[in-house]
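One protein chain is absent from this view; the other protein chains keep their places.
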Amino acid sequence: MSARANDSTKDVSSLSNLDLETPEKTYLDSNELIINMGPQHPATHGVLRVILKLDGEKVLGTECVIGYLHRGVEKIAENRTYTMFNPYVDRMDYVAAVSNGLGYCEAVEKLMNVEAPARAKYIRVILTELNRIASHQLWLGTHALDIGAMTPLFYTFRDREEILKIFEKYCGARLTTHAFRIGGCQYETYAGFEKDVKNVLTFFAPKIDEYEALLTTNRIWLERTKNVGVISGADCVALGVTGPVLRASGVQWDLRKAQPYAAYSEFDFEIPIGTNGDTYDRYLVRMAEMRQSLRIIEQAVNGIPEGPIMGKVPKVIKPPVGEIYHSIEAPKGELGYFIVSDGSTQPYRLRVRPPSFVNLQALDIMVRGLLVADVVAVIGTLDIVLGEVDR
Amino acid sequence: MPNFIMSYLGSTVTPGEAGNQFWALMYVLIIFAGVSVAVIAMNWIERKALAHFQVRLGPMRVGPHGLLQPFADALKLMLKEDIIPAEADQFVFWVAPLIGLLAAFTVYTVIPFGPSQAVSDMNIGILFMLGVSSLGVLGIVVAGWASNSHYPLIGALRSSAQMVSYEVAMGLAVVSAILMTSLNASGTGTLSMIGIVQAQQQQGVWFIFKFFPLGFIALVIFAIAMIAETNRAPFDMAEAESELTAGYHTEYSGLRWSLFMLAEYAAMIAVSSIAVTLWVGGWMRPFPNLLNAPAWDFVFSLFPGLTFLGLAAIAFVGVARMPAHSFFKIQRIGLAVFAALLGFIALLLLVIAVVGRSADTSVAARFREGIDYVYWFVLKVAVFMYLFIWYRATWPRYRFDQLMRVGWKVLLPISLGVLVVTAIVGVIVS
Amino acid sequence: MVPITTLHYLVVAAALFVLGVIGVLTRRNVVIVLMSIELILNAVNLNLVAFSRMWGNLNGQVFAIFIVVDAAAEAAVGLGILIAFFRNKETINVDEIDLLKW
Partner (left out) sequence: MNPAMNSALNSGMAPVATPFFFYMLAGLAVVGGLLVITRRNAVHSALALIVTLLAVAGLYLMLYAPFVAGVQIIVYAGGIMVLFLFVIMLVNIERSSKERRFNRMWPVGLGAACALLALFVSAFAKGKALFPEGMMSMPESSNTQQIATMLYGDAGRMGQYTFAFEIASLLLLVAILGAVIMTKKRI
């Protein structure tokens, strides 16, 4: 490109301290083109800023600049009691708020050595899996929109509404639900909860087929996603990438099976895995996961036991001195909470291991050598939520 | 005055050909206004149709069922601040949308809405159309360059490469249709748009069905290339909003941006018109040779009126279905007036069809004929326009390298093959 | 008004030709030099078509078409050389193209 355009970005390149591959000398002024993608960009899902180093349209390297949505969640935790901090975690991965709450509550429970009653665990599983479907739906819609298919976005948002309605009826909130409490659940299920959930089950199976009819065998979709953003299982493990991204690369690792929490050990479900580790496999894995979630919900709602929903938790939560790391399988990957307690009512230190943040690391090796359009597809397929990346 | 009108209505050639400067100018004005109205209508229809594809309602607030939305948008765009970036090349930035607009509208001078319903019948009509519509790319390239920004520049380079590549396949598809016009006794083809339609009439077949499936394949190639030419989904690489924010017009705003949109939609209608003229029989009604009795003429001439009657009925159903709340009172009245207007037009068209049913040279008969021609032409174009919306709702976007591969490695060989096979079959047949 | 004759066209063509020559001789930017060559070719074309009209003979128009073909080839090759040159020397200034081999 012309140097007119280059001059204005010299300062950006000095920002980049990554040792990016030096570009081949090309006829395009022999300079690489440096493009700022974001933070105001329709395809970066919030305020991610990616500095792209391009040779024509070929990506030579990327550098993510994050922190535009940093709210100091971990610091806030040190100044709030355990109970007060609970709603804050919903704001990290705001499209999967229920999972965030589940991870936090279970971590504190583990630290205090109490256990939620069976019924509470079942409710937790149902809501979490519903939330997994909702999260995957949102991912599918936005991912398809990034690749240029407008319609799936509206289909998924229409259907996601059914899940949000259940959340709203259950706890009064649709997005940042604050559904669980330390030691169990605060609310008993409302009358007709089971019927609603069963309705969702029958409602969703054909809807997932509908999404697949739009995309799975679509030629353009195949061309845009096959062999795009390939990452090997070994690379995933080395980078700490988890969730559907890891499973699409052929590694059968799902915390629900590997170290069961809540009531997951009681359900029969499969871990869908891919083979190629490309964008298309990640798409297939997530679609299969939605179906598996339906299976889990079906078993849970049919086998939901009666009983209390709140465990024996003191009025004032004061965990013993110690530390705990507890992680769950959030829709996006391993969501871990590391809590250090000094015996007071507030955590001494709370550290979140967000899946999006870790998965975002894989962006660079996934897009090197691809084109600009693929960067968009890969950001979409990583399924990042900036609230969680920046915290 | 009647004599004056008849001086045109009685003519069987275009005003340009008759040297009738007044009517030629009138035609230019009518077509300019008509295309602008069509663009506005297309804007509304696209938004509504796309919304209904996507289980939502689309514009509903401004006017009944959002009917006034395009006007509100136009007003908004005109009143918006027209920003010229400080680092932009002022003059080129200013002139770029005009180039695109000029190219898109100049094409209409040779589009035949009927055997005499065109500004002019150039004997190089199709060549002129392809040439002038290819000038639109200059506006895009120059707009991307003048913005002096990365995204517009990449968008402009992409779209110029894309348009230049697809022009090749498009041209070859057009040539295969032109080749079909020469399959007559004299063995002479024509490049005139009107001549092409007349050739279809003489041969008694739309070129889409000629040498089936050769004509059909050529039309499909043209239809794909024309989407790429107009930068529409799934080939909207130049303005891929998820990659390049808005491509070449990222830096544009207000009126200038709306000129780009106007040019884009005008170009869409123009290329659809080429496709209709070349393959789908232009202004001709279905089966003009087979069902050529005057009675059939009369039956087909009822179609325009009946179409408007149907639209009016739909609008009245809309009135009836509106909620009875007082909030909707004005909307109800508005929609009812709109429906009544449609009904009035329908009545007018039906009256003209009945009065002008005899095939004489009275004003009413000539008028009726003209309405028929324009109606069938617009109907066929509308089908193509609907396809544009349908594609946009259904398909993801191609990647740039894939797009070029489709253009050069798929469409080009197929169109060459179709051309050669058409030539061979044509020689064998004649 | 004076009727338009062949002479009028020839004068326009001559003007374009001279402008092209001046451009080729004096401009330093290779792209503009190539554009000036296009101007010269257009002037020639205009002459050919005007004479073709004058003699009622289409040979001139056919020649004009051949010249257009030639102009396309010339532009493609010329711009190709320009890009190859620019890749090596990072300049498009004719004054700096002063080596036989680089």
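Labels A, B and C are assigned to the chains in the order they are written; within every chain, residues are numbered from 1.
By our rule, a contact is a pair of C-beta atoms (placed from the backbone, for glycine too) under 8 Å apart; a residue touches a chain by one contact, two chains touch by 3 or more.
Keep in mind that what you see is a predicted model, and the values were worked out from it rather than measured.
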Per the whole complex, from B:Q69, B:T109 or B:S272 the residue touching the absent chain is B:T109
Contacts from chain C to the absent chain lie at residues 1-12, 14-16, 18-23, 25-29, 31-32, 34-36, 38-39, 42, 45-46, 49-50, 52-59, 61-62, 64-66, 68-77, 79-84, 86, 90-95
The missing chain sits against chain B at residues 13-17, 19, 21, 24-25, 27-28, 89, 91-92, 95, 106, 109, 119-124, 127-128, 130-132, 134-135, 137-138, 141-142, 145-146, 153, 156-157, 160-161, 164, 167, 188, 191
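Please note the rule applied: only the chains that are shown with their structure count from here on.
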For the pair chain A and chain B, the C-alpha centroid-to-centroid distance in angstrom is 45
Shared-interface residues of chain C (touching two or more other chains) are none
So, in the complex, the side of chain A touching chain B is made of residues 1-2, 4-5, 8-9, 33, 35, 41-43, 57, 144-151, 153-155, 158, 214-215, 218, 220-221, 223-224, 371-376
Chain B contacts chain A in the complex at 50, 53-56, 87, 148-151, 153-154, 157, 233-234, 236, 240-245, 392-402
